[in-house]
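After the structure tokens below, expect a handful of questions from me.
A single protein chain has been omitted from the complex, and every remaining protein chain is retained in its original position.
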Amino acid sequence: SVADKGVVSDWITLNVGGKHFTTSRYTLLVKEPLSMLARMFADDNNVYLMNPSAKDKTGAYLIDRSPEYFEPILNYLRHGEVILDKCVNPRGVLEEAAFYGIDSMLPQLRQLIEESTSQSGRSQSLT
Amino acid sequence: SVADKGVVSDWITLNVGGKHFTTSRYTLLVKEPLSMLARMFADDNNVYLMNPSAKDKTGAYLIDRSPEYFEPILNYLRHGEVILDKCVNPRGVLEEAAFYGIDSMLPQLRQLIEESTSQSGRSQSLT
Amino acid sequence: SVADKGVVSDWITLNVGGKHFTTSRYTLLVKEPLSMLARMFADDNNVYLMNPSAKDKTGAYLIDRSPEYFEPILNYLRHGEVILDKCVNPRGVLEEAAFYGIDSMLPQLRQLIEESTSQSGRSQSLT
Amino acid sequence: SVADKGVVSDWITLNVGGKHFTTSRYTLLVKEPLSMLARMFADDNNVYLMNPSAKDKTGAYLIDRSPEYFEPILNYLRHGEVILDKCVNPRGVLEEAAFYGIDSMLPQLRQLIEESTSQSGRSQSLT
Partner (left out) sequence: SVADKGVVSDWITLNVGGKHFTTSRYTLLVKEPLSMLARMFADDNNVYLMNPSAKDKTGAYLIDRSPEYFEPILNYLRHGEVILDKCVNPRGVLEEAAFYGIDSMLPQLRQLIEESTSQSGRSQSLT
């Protein structure tokens, strides 16, 4: 990703559920160009859910979704890895990835959910 | 929820116990229309606990409740799933769901509480 | 608590150690009226530790204590339940509850401390 | 600490690594008066690392250190107890306590590090 220097990159701030995330248009578009999130910020103004006028007072684009579970999605768009902290519920991230249309995340998230479910099932069967 | 495009949706910021949450009137109304939270923001100004003038300096509606445990409730209103992180105490979410009158969350939360109680009981009985 | 409508309730913002908490005078007074915290905000200006002029630039009352461990105390004043997340150290909450004089929280907090101590003792004795 | 009423106490905001902490000069000075942190804010302007002009735009004193691990140190200066949440790495707090010169915290922190190390060693030896 250090090689992206040639791209003219606009900075975009999103207000996701009340929390501000700052990223670049490039990050939102390049990893999954057909996703709803990418189309929200595509150059040809292919606006879907978000009206260009739906900004808060600071100029951040308003999105009515969970801020916490958006973080690993934005990191995925930045570097392509699905990385969750131990206390984060992968089902929360799955809901958001499905909403934004980041389809390439879904198989890994479903596997993480399955692992955590089978673990708690296993620990219950210990008794 | 991508299908909601036809709805004129106002953006609303809530100041819950000092933390700002941004969402839409649509989210607050559609999932559980008879809840106290929905009635707070209903079009016919069926105001209950919250006076329309009770806003902070930024224009956010003031609610004197826990911000932390409100997050999974707002996510539930957005997509209909009860999702808690591992370190979150489900009893805290139950208190808030009962306060806001989101009755359809209560059975699942009670089950989560029962599971976590029986787990700690079980681990104690291991000794 | 939905029944409190008759009470004229002022909104109060506290700056506890650098973090803002918004609540009502009613919440601070009604649950434990003899506590130091209640007396700080009593109508007869029975001010103890906090001078009425000790506000920050935004008008929030300054309190030189931990913000993190104040959260479950404020929730307790709102609904009367002692609820801690799993990662929160109950000793931290006990220090604050004792400082603010919320005496009715102390027995439950002491029991939580005892339980967590005996658990770690037990897990050590497994080796 | 309720007995400190006689002390004229200035309110001080620190910007530690980008996060604001509000406390009193009294808290910074009284518990460990010979520490570097106390000397930073001593009346005789015995300034060490921090230049009086090193403030951010809001007037908070700038300190180039970790905000997260500073929290239990500030709580310790307030009430004299070393209290960490379960997920906090005690090595992080030790680094900061050593930096600020809060020497009376160091033995307890070293013991917490030793306990957590021996626990993980023990759990590894179970296989």
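First chain written, first letter: the chains are A, B, C and D, and each begins at residue 1.
Criterion: contacts are C-beta pairs under 8 Å (C-beta built on N, C-alpha and C of every residue); 3 or more make two chains touch, one makes a residue touch a chain.
This is a predicted model, so every value here is computed, not measured.
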| item | value |
| --- | --- |
| Residue touching the undisplayed chain, where the options are A:M40, A:L84 or A:I102 | A:L84 |
| Touch residues of chain D, complete complex, unshown partner | 15, 17-18, 36, 48-49, 54, 56-57, 62, 64-66, 68-69, 86-89, 91-92, 95, 99, 123-124, 127 |
| Touch list for chain A against the chain that is not drawn | 1-2, 5, 9, 11, 13, 19-24, 26-27, 71, 74-75, 78-79, 81, 83-87, 119, 122 |
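Everything below uses one rule, namely that only the chains that are shown with their structure count from here on.
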| item | value |
| --- | --- |
| Centroid distance [mean C-alpha coordinates] between chain D and chain A, Å | 35 |
| Overlap residues in chain C, where contacts from two or more other chains coincide | 86-87 |
